[in-house]
Structure formats: structure tokens, C-alpha cells
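The block underneath contains the structure these notes are about, expressed in C-alpha cells.
Moving on, here comes subunit A:
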Amino acid sequence: MSKYKKLVLPLILVLAVAVVAMFGKTLSTKSATVKDNRTEVVFWHEMGGPAEKSLMKIVDGFNKSQTKYHVVPKYQGSYDAAIQKILQTHGTGTSPAVFQAFDISAAQMMHSKFTVPVQDFIDKDGFDANKISPVARSFYANDGKQQAMPFNTSQPVLYYNASLLEKYGITPPPVSPSYSDITRVAKQLYERSHHQVKGMTVQIYGWLLEQAMANAGVGLTNNNDGHTGIPTKATINNDASKEFFEWIRENQKAGDFMNYGSGAMAGTNQTTGFLNGKVGIYIQSSASISQLNKKNKNKLGITYFPHPDGKKANGVAIGGAALWISNDKPKAVQNGAFEFIKYSLKPEVQAQWQKDTGYLALNKDSQQTSILKGLYKQHPESKVPSQQLQEAVPNHFNSGILMEGMQKTRQIEQFAMESIYNGGDITNALKDTDKKIDDNLTTTNRANGYH
Partner candidate 1 sequence: MSTLLTNVCKQYDQGKTVLKNVTAEIETGEFFVIVGPSGCGKSTLLRMIAGLTQISDGEISIDGQVVNNLPPKDRNLTMVFQSYALFPFLSVWDNVAFGLKARKHDQSEVEERVNNALKMVNLEDLKDRKPRELSGGQRQRVALARAVASDAKICLMDEPSSNLDAQLRIKMRQEIYALQRKLGITLIYVTHDQVEAMTMADHIMVLHDSKVQQIGTPAEIYKTPANEFVAGFFGVPPINILYATKISDKAIRVNNDFQVDLDQTVTEKELKVGIRPNELVVEKADELSANATVQNVEFLGDEKIVYATFSNGNEVSAIVPSDAHFDMFENIKISSTNNVLLFNQDGINVTANREDLINA
Partner candidate 2 sequence: MLKTSATDVIPEKKVEAKQKSKFKLTANDKYYASIFAGPSLFLLGLFVFYPMFRTLYISLFLTNTFGNTTLFVGLENYVKLISSPDFVSSMWVTLVYVVGVTFFTIAMGLLLANLASQKLPGIAIFRTLYSVTMGVSVSVAAIFWLFIFNPSAGFFTLLTKMLNLPTINWLANPTNAMWAIIITTVWMHLGFVFLVFLGAIESVPTTLYEAADVEGVSKHYQFFHITLPMISPTLFFISTITIIGSFKSFGLIDLITKGGPTNATNMLVYRIYNDAFFGGNYAKSSAEAIILTVIIAFFTYLQFKFLEKKVNY
């Protein structure tokens, strides 16, 4: 025993240092934040920049209106990183009561069984969910139950430089354009500007390919995009995606298409190119609108996401993120979380949110508020994304894809887009994409025991 006795002191010292280092910080922050006797509701979010400011306004508004609950917001970095944190901290003291998780993590969150379906609270509270955009709700619903409440919501729309179109005497595209409508405008712009302005670009971004399929009314996987069962096979190799890529290829061949690549700055470069009048048309989230309005010296034009020729648009799915309620907190805290969600969906709150950030107001009554009326008066084109959202009738194919591993799937889709943009065969690229996604699905389903 005496042999080990000598080791005790140094070992204790080492452990003590480690313990202090690990827990010292948490202890001190905990003692600092307890200040009133309202129930504390920890809220994790991933809004940075201007959207964060606007979100803080909502949180402050809620806290001021409350005597029972107090929301403590905590910024968690990127959407991707936050998912891992949420999954890894569940059940510990640091986990959130309500959190923001982005669209493509919906399946993962549902399967985790770490959350309470929002539907439970809606039923108890008698909250009128019909006021909330149906196509947004259907994205986060499963088995007829609302799993999470959509919060910051956007849809892809097509932006064009209206000033340039005017300058070259080009008729603007209709509000719900077909591929060939866009091709016409892009080609004219390229030719009439004597090749000084590229006609259009479509960013290498998996989301856009998914939306092209959604708008054409076809699914990305079997089991109706996961809404009627766990997906086991990808179905990207279909006529709708081929038509989408052939549309792009036609414009590439005509020379009016600009490829900004897939690098870290591709999105920024594309926006800069559009603002500087180097490219006339691009497709981007409707949330970009406030940025485009602020810095644009040209007139902004907006249409719906384009659809295949000779078909009616099926409507695109929403993007963005939703609010989920954790099941590892006491009932009182969970109720507080739902109160906060309810508050965030109020017509005025949503209207202000749209005005500040460009994310779409989800409450139907928001359109009647003076806030949005004023906005539409100043920027009439801002109405177009809201219309697109309201017009969409939800079905399996425009309600998102309920599938785990969507982040990886996006990368595989982007790989296909890159190889096609660089001249690769469309059908081969799509076949290859299906195969890769199938491989991942097989592994994921095996690992998780889904059969």
C-alpha cells in the first residue's frame, strides 16, 4: 500500500487542476444569471449578424410581456455545428429547453426522440395553427402531427436586374416563369449587352436542385420523400432533374451562363456579381431580399422559382429553420418554451421579422399589418415571395425531404452539379448521385436499425 501512497498527492493535484479547468467556468456563469424568480427557458439559436439583432428584439419583447417565463438566448454558431451540440448535450444541465434547428435536420431530430411534438401543446392550448402557412407547417409535420414550429422561413426565388432589362429593352419574365422564359431573357441580355453582362447563373447548391424537383412535383427519394416511411432509395435520376440541367446546359452553350463554382465565396461572389450588374439573373433564398434592397443601385425584379415548360408549378418547399422543444426539461419549462413559440408567431412579430430580415412572415394575418403594407408600398416586388409561399398547396414533394444524412446528400448533389457544369454527362452524373446516396442510406439505415 505504501507504494501507492506516494502517488496519491501528485495524482490528486493533477485531477484537481483538471476538474477546476473543466467546471470552474460553468459554475461561475451559473451563479451569475440567476436574478429573478421567473422560470428560465434556455433558447439556442444560430442567427448571426442583422438577423440576430432582430431575434433579440423578439426575445426582449417576449420577456417584457412575461411575468412567468424568462427566455435566455444563446448563440450556437452555424446550423451544422449546432446540430451536433444539441444531440451531444441532450440530458445534461447545459442542454436548451427550446432550440432552432435547420430544415434538413428535421428527420434527424424526429428520430432522436429528444423532443416533444409541438402538436401536444397546440392541442392543449387551443392555438389556431391554421393561421400559419400550411406549406411551412407541412415541412415539420409527420403522421399528421406538428413536430416543430417553423420559425425563420424562406423560399428560393428568382431575382433579376430590372434596370438592365429596361436598358436593353427586354420584356421581363412572368411572375411564375418557365425555364424557357428565363432562357429567353438571359440570352437577350447577353447578346444585347454585347457579352458585357452574363445572362444568368444557378449556384452549385443542392437546395436548388431539390427545389427544381419539388417544383416539378417529383421526389428525391422513394417513400414520398420520406413522408410515408424511411427512405431507402434515391430517385434523383428522373426527367425533372434532367430537364433542369438541360436548361442550364443550353444557357452554358449559348455563353450567357456564369459559373461561380462551389468554393467558400461562391455565394458572395454571385451576389456581388449581381449587384454590380455582371450577371442579370440568379436564384437565391427570399431572405436575401433585404440585403439586395439595401445595397442595390439597380431596380430589383423578383419572380417565383422557374418551372418546367408546359407544366404548372407544384410550388417549392421552404428553407430556414424551426423551433423544437426538448423533452429533457420540466413541464413548466416546456410550457414556457411553447409560450415563446406562440409569441414569435404573432402577426406583428412575424411582420417585423420579415421587414428586418427578409424571412417570410408565416402568420397569414401579418399581411394585413401596417408594417408589411408599408414595406410593399416602398418595395412592391417584396410581395412576390410572400405570394409564392401563400399560393403553394402542400403535398409530399414540396414539404421537404424527411431523410437523415441530408448534409451529406447535399454534398453529393453538389458534386453532380459541378461535374455537369464542367461538361460531364447529365444522365451519368445523376445515376452516380443516386448510387452514392443509396450507399449512404443503406449504411445509415443499417447502423440505426431501420428496416
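Keep this in mind: contacts are C-beta pairs under 8 Å (C-beta built on N, C-alpha and C of every residue); 3 or more make two chains touch, one makes a residue touch a chain; residues count from 1.
These made the cut because all candidates are chains of the complex that A comes from, given by their letters.
As the structure is a prediction and not an experimental result, all values here were calculated from the model.
Between subunit A and the candidates 1 or 2, a touch occurs in this complex only for 2. Put simply, subunit A touches candidate 2 in their complex at residues 3, 6-7, 10-11, 14, 80-81, 84, 87-88, 108, 111-112, 204, 258-266, 269, 272-273, 276, 278-279, 404-405, 407-408, 411, 414-415, 418-419, 421-422, 424, 436, 440, 443-444, 446-449.
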